[in-house]
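Note that this complex is displayed minus one protein chain, with the remaining chains in position.
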Amino acid sequence: MWKFIVRRLFVTFPQIVILSVIIFILAQMMPGDALTGLIDPNIDPAAIEEQRERLGLNNPWYVQYSDWVKGVVQGDLGQSFRYKMPVSDLIEQRMINTFWLSLLTLIFTYAMAIPLGIISGRWNDTWLDRAITGYTYIGFAAPLFITALLMVWVFGFHFGWFPTGGSVAPGLTPGTFEYFISKLQHLLLPAFSMAVITTVSTVQYLRSEIIDTKQKDFIVTARAKGAPESRVYNRHIFRNSLLPIAAFFGYEISGLIGGSIFIESIFSFPGMGQLFLDSVLLRDYSVVTSVVLIFGIAAILGALLSDIILSIVDPRIRIK
Amino acid sequence: ACSGDSDDGQSEGTDSGSDSGDSAEADDEGESDSESELYSIDDFNQIKTNEGEAIDGGTLTFGLVSDTAFEGTLNWNFYSGDPDAQILDWFDEALLTWDENYVYTNDGAATYEISEDGHVFTFTIGDNVNWHDGEPVTAEDWLFAHEVIGHPDYDGPRYGSDFTNIEGMEEYHAGEADTISGIKVIDDKTLEITYIQATPSLVTGSIWTYPLAKHIFGDMEVAEMSASPEVRENPIGFGPFKVESIVPGESVTMVKNEDYWRGEPNLDGVTVKVINPNVVVQELESGGVDTVSAFQVDQYPDNADMSNVEYLGRIDRSYSYIGFKLGTWDKENGEVVTDPEAKMADVNLRKAMWHAVDNTTVGERFYNGLRWNATTLIPPSHPEFHDDSNAGVSYDPEAAKQLLDEAGYVDVDGDNFRENPDGEELVINFASMSGGEVAEPLAQYYIQAWEQVGLNVQLLDGRLQEFNSFYDRVGQNGDDDPAVDIYSAAWGVGIDVDPRGLYGRDAIFNFSRYSSDKNDELLAAGVSEDAFELENRQKVYNEWQQFMIDEVPVFPTLYRSELVPVNNRVHNYYIGDGTNMYRYDIAVTQEEPIVAE
Amino acid sequence: MNKVNADVQASDQVRSPSGFSILWREIVRDKVALISLILLILTCMFVYGISLFLDQGEIVKVDLFAIHEPPNDQFILGTDYGGRDVFGQLIIGTRNSLSIGILVTLISGTVGILLGLISGYFGGHIDNAAMRLVDFFMVLPTLMIVIVFVTIVSDYSIWSFSLIMSAFLWMGIARLIRSKALQERELDYVQASKTLGSSNFKIMFAQVLPNLSSIIIVTMTLNLAANIGIESGLSFLGFGFPESTPSLGTLISYARNPQTLEFRWWIWLPAAILILILMLAINNVGQALKRATDARQRRG
Amino acid sequence: MAFLEVKDLQIYFPIKGGVFNRTVGHIKAVDGVSFSLEQGKTYGLVGESGSGKSTTGRAIIGLENVTSGQILFEGKDITSMKSKTKDLRKDIQMIFQDPYSSLNPKKRVLDIIAEPLRNFEMHSKQEEKKKVQDLLELVGLSPESILKYPHQFSGGQRQRIGVARALALKPKLIIADEPVSALDVSVQAQVLNFMREIQDQLNLTYLLISHDLGIIKHMCDHIGIMYKGRYVEEGTKEEIFTKPHHIYSKRLVAAIPDINPRMREKQYRYRQEVQEEYNSSYNDYFDHEGLAYSLQSISDTHKVALPKRG
Partner (left out) sequence: MSNKLLEIKNLSTSFRIGDDYYAAVDDVTLTLNKNEVLGIVGESGSGKSALAFSIMRLHNRAKIEGSILLNDQDIVDMSAANLNKLRGDDMAMIFQDPLTALNPLMEIGEQISEALLLHNPRMTQKQRKQRVIELLNLVGIPRPEFVYEQFPHELSGGMRQRVVIAIAISNKPELLIADEPTTALDVTIQAQILDLIRKLKEEMNAGIILITHDLGVVAEMADRVAVMYAGQIVEIAEVHTLFENPLHPYTKSLLNSVPTEGQDKLHVIQGIVPSLKNLPRKGCRFASRIPWIDASVHEENPVLHEVKPGHFVRCSCHTHFYFSEESKEAEKNGIS
């Protein structure tokens, strides 16, 4: 097991290095830099140039890169130009929000996907199944942002059930119960909006997995033992069909990252996705590179996690 | 401060297709639907009408409209983004206030006197002006602000010509001096600053009026100040409200500063929270916020009858313009080099292009009259200097055609596009910035309008340029992209009207790269000691406005207005300057905002 | 009886194994899929046909006097904030979005199929390397790279856009084809071809590839459904095509503006519905094809 | 000079493992196998599943990399892939086990049978078609079948198509890896009969791989028995079936069910005896790793894996 993880990490490490180089070069290729935004006749261009020099923005990318790597190795992701604070602090703030958002999204996703997938797979080709597959097709076709916008409109403003922006109501003291409740309230709608879309693939996957498992020989064996239908489904079919879903879990992370950019921007939710988009637009390179790197690492770790989960739950590929 | 201003207006106000296409006057009747009304900024107040009885206390919610989180650099000496400034306004303020003509007055936290020769300013800070922690605001603090900004390690954007105009500042900045020779602390509350050049600009915004609390920042490394908790988490000021808590990037809660020097504020507190531009209207309707930092004028026609708010309005200190590339930037010497051979070098061509566009209609159709035809390069937000009598260049496509014909721009190959006087094909590349919702049809409109007079104008790369690449290519770093022939942009004008920063020979932001001796002369005259005399200065600038109309290195297209909706429960709210109202005056009539019907 | 008698007519249900006819039969049998297919073909014919007669320049022409017209006689679907005819934009936008979808599907499909086939067929180190490459592309920050592309490439056209998007969309199909090719190469007919002296190249493309054809058709169809909406997300973030190149995404993303979303449905709703219908239709066809390739799920 | 001679053939498959996925061991699929074939005869290779029969066959035709050892065909070394010249490749062909998967379902019979022709010989379309039709007739299928697809044939017919393909290049040696084990008894008979017929006609040599001793007995002249990658016994049909010497061979022979129900009891008892012998004398026949010893000749044609005497 450990050997396996170590081996995966060995493969992962160069991936991360190449990833960081690529994003660094890309960041440099973008027109403008963090100081471009300061179009102000009252600001002396010389002062800007001075700052640019001081921040090393005029160095070739590899020099900047090596400086950055030197920092990263020492755990210093650099300084955000825009926020005037260490990138690591900034990311820490945002990451917590995104973490909870993703977690809740995942919970919603699975809470919806598993029952729907099971119903759809067990009673396939009934009207219930058709309704569920219909939903999955529509969910597959509907752009995330339209769904989210409509959610804000309907549940945020029309019904006024949920707050429509931010991560917490102003003025609450962290740690108090109100703070916690407020946080949760702010998470519900974005998480649900995202889950409505992310559920789709899991439902479809689970459905076909169940239909597949239903035809397996060992199911006949179970029936031949005299197992009633309920037991055949609960003990044999669901268990076997849910395993691949468990392995899917890690890969969901990549999807969440992509989705968070839309959701956070629509809900003005200060998380990593929003930070990423802002930093790209404002050329806050140290933040961009760090965020992308973290996204990349999260995706890589997600894939690793999937492999590990699969190797734990599936005895056929269990690694000692 | 002036700033590059992306054209962020959206067009929502609709005008239905009225009869013919060339009418400049709006047609309110016809087949138009309910939204086709025209508005005028003159119909708006700058100060909220008060209805009902104000209560004691209450809290106001201020919507900070932004699609990004605010940076949280909550100190005037370090901030760089507008959202931070919006927050700062509530809890910190400048020592000097100004009137509606942007001239410093003596009713602020400090007063000033000018020496005979206009070089030495003596400031006196009011005795009851104290920081939120009770420490008095001192001359020492004011000096300290200058020392920090001038420090070589300073990482904010403030250091510039305003500072280099102080005696001894450059030596200090270069590290050659330990102190700034031009600034003297006379006593606890009195400061004296000597400026190298005495200009009328000094009293219209060129003085740094934000002290920095030395008792707090005094022991800190300059480089670390902007990231310190004293800026980000527990910011301090001496304004009417005190910061109580901050949710980074999202919201700030403030309570009243009972010790405020003007007196105890009416409100108990203020909550500033970021709201997405997409939900401004909904937040206002539902009472989620009392007022907002910005309201896009194109949303106004659809929401003009929102029942729970009153709209305040004023003329914005900005204008949109179209510029012609006439030269390049010489990095070595830091000055504009005008190229007489440039594609757009023919003034008739430029003027014809101005004649060709119908800005009145653009303003009416895209902005329902809340932006309107611009005539000169000094907007009416500066009533003292804007030349009302100058009508600029009118929409007249026939005149445009004639000008072009005379200048030799005629269609020789019959493709309906004019060739240049040498008979070569003339394709004009137009750079326009993306961002504003209406940006694209607007650019498209201009191209069509020019096509009408036979000019082949093409959008650079066939699309709008993203903010950063736009300014990169237009030459904000001095590297002008030769592919750009004309561009459309906007300038926010500083409270000081002096246009040198935008049109001076040594201004990198003079993107058209136009220069001439006459221009230099006029601009210099505008800030000479003579110009202390208002009439002289007006004369100079009127002449300059006309000169720019004649030369057309750029031409202004639209003037703008600013609208702010305010919940009806709010009293004494105001926008703009010189209203004689202050934030501590603001009050509310009930605990909760009024909700729209 | 002096005749070779062994050659028996195996069965009456002699059907071409081309797979295509099976696919076709499945679609015909499935009413929803059939209707979807007809709808799709009609849409394509209509959109591509009519856009030959439409002048894109005319449609995207700004008309200051026709801004935000609701649907009327002159403008069937009203106008947008530039006074431009929404219906015309819808037609051209659909064409553009379809073209993008098709292009992206084809380009990413080709790359994916080639890499997957090579990787699966040869296995071993080649496979290993190829799969690491796939892994790597999976973690690349697609959005950022696309944004950079949009800002630095001066020729931002349907072609270049499709190319860059394809660079991030070939991995799924590569994986699928690889796993199928891995299975396929173990089959005796591949071994047989080797013993018969066919080159690897020949075996891969002439022998293995045809056997993957139905699965390729199915995935490509389903991918097409996904790829049609691909630029709408980017348009939403402000990195879509210029408005002079209308697309469904551009039209939908006008809904970003709250005023448009709430008061001017005619600008974005038809596009949103159209994209939904297109994706559903293609998806329906794809799902029917999928059932056809999976004998156990085949209907009837 | 033997027609085909396999000398001390070893084929190892690496086992990957460890942190770096390095090769940590080997599966000795074939471990020191030597035998030779006579032209025109059928040589049978039997053994239980996984004993390395297929691997041996596949190595001869070049589908498997040889770890060490030598394969000589008509005196020429064809051990490595490269040494297999075009002509040599034509001389050795293979019939596969599964008539369903060994024919590409997407190809017409014409393309299937013409594949080797196209690779090695240049023919016009007409010639090619003629040749294919001739081949079809040879294997007893109607020439009209060329435009049909494999799934339109029964298992036995498919296997004939496979044979026709193998015959297209007029090979001298055919390796038949379980050619009938996927077929029903009645169809099996069809294919086996036919294989014998063309052998006589075309002077073919077969290397017949099977685990069905009934078939081996029916078809082969010489038989080799494999166990865990090694030979345990080799001899003529009579020697193997009437006087199996190695305990494993005995066990294998005893395991064949007898078709005569009256022999049931006898067979059962015989099997018990062999089992007892197997249990008691296991160590005499297998080394400490449970592998067979190297072959010792006990007669001209009969060899048995026994520990070296003395």
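By written order: A, B, C and D. Residues from 1 in each chain.
The criterion applied here is as follows: a residue touches a chain if its C-beta (ideal position, glycine included) is under 8 Å from a C-beta of that chain, and two chains touch if they have at least 3 such contacts.
Worth saying up front: this structure is predicted, and the values here are computed from it rather than measured.
Asker: Would you mind spotting which of D:127, D:197 or D:276 touches the chain that isn't drawn?
Answerer: Considering all chains, including the one not shown, the answer is D:197.
Asker: Write down which of A:53, A:92, A:178 or A:229 is the residue touching the left-out chain.
Answerer: A:229
Asker: Please output the residues of chain A touching the missing chain, sorted low to high.
Answerer: 216-218, 220-229, 231, 235-236, 239-240, 243, 313-316
Asker: Under the stated touch rule, tell me which residues of chain D contact the chain that is not displayed.
Answerer: Within chain D, the residues touching the omitted chain are 48-49, 137-138, 140, 154, 156, 184-190, 192-194, 197-198, 201, 211-215, 217-218, 251-252, 254-264, 267-268, 271.
FYI, only the chains that are shown with their structure count from here on.
Asker: So which one's got more C-beta contacts, A-B or A-C?
Answerer: A-B
Asker: Which chain lies at the heart of the structure, taking centres as C-alpha averages?
Answerer: Checking distances from each chain centre to the full centroid gives A.
Asker: Just how far, in Å, is the C-alpha centre of chain B from the one of chain A?
Answerer: Computed value for the inter-centroid distance: 39 Å.
Asker: Rounded to the nearest whole Å, what is the centre-to-centre distance of chain A and chain C, using the mean of the C-alpha atoms as each centre?
Answerer: Between these chains, centre-to-centre, one finds 25 Å.
Asker: Which chain B residues reach two or more other chains?
Answerer: 278-279, 282, 466, 468-469
Asker: What are the residues of chain D that contact at least two other chains?
Answerer: Answer for chain D, listing residues that touch two or more other chains: there are none.
Asker: Can you name the residues of chain C that touch chain A in the complex?
Answerer: 132, 135-136, 138-145, 147-148, 151-152, 225-226, 229, 232-233, 236-237, 252-253, 255-256, 261-262, 272, 275-276, 279-280, 283-284, 287, 296-297
Asker: Quick one: in the complex, what on chain C touches chain B?
Answerer: 60-70, 81-84, 150-152, 154-156, 238, 241-244, 256-259, 263
Asker: Could you list, by residue number, the parts of chain B that touch chain A in their complex?
Answerer: Per the touch definition, chain B meets chain A at residues 1-4, 67-69, 71-73, 78, 80-81, 155, 157-162, 164, 226-227, 231-232, 244-245, 247-253, 271-276, 278-279, 282-283, 286, 334, 466-469, 471-473, 476, 478, 494, 500-502, 507-509.
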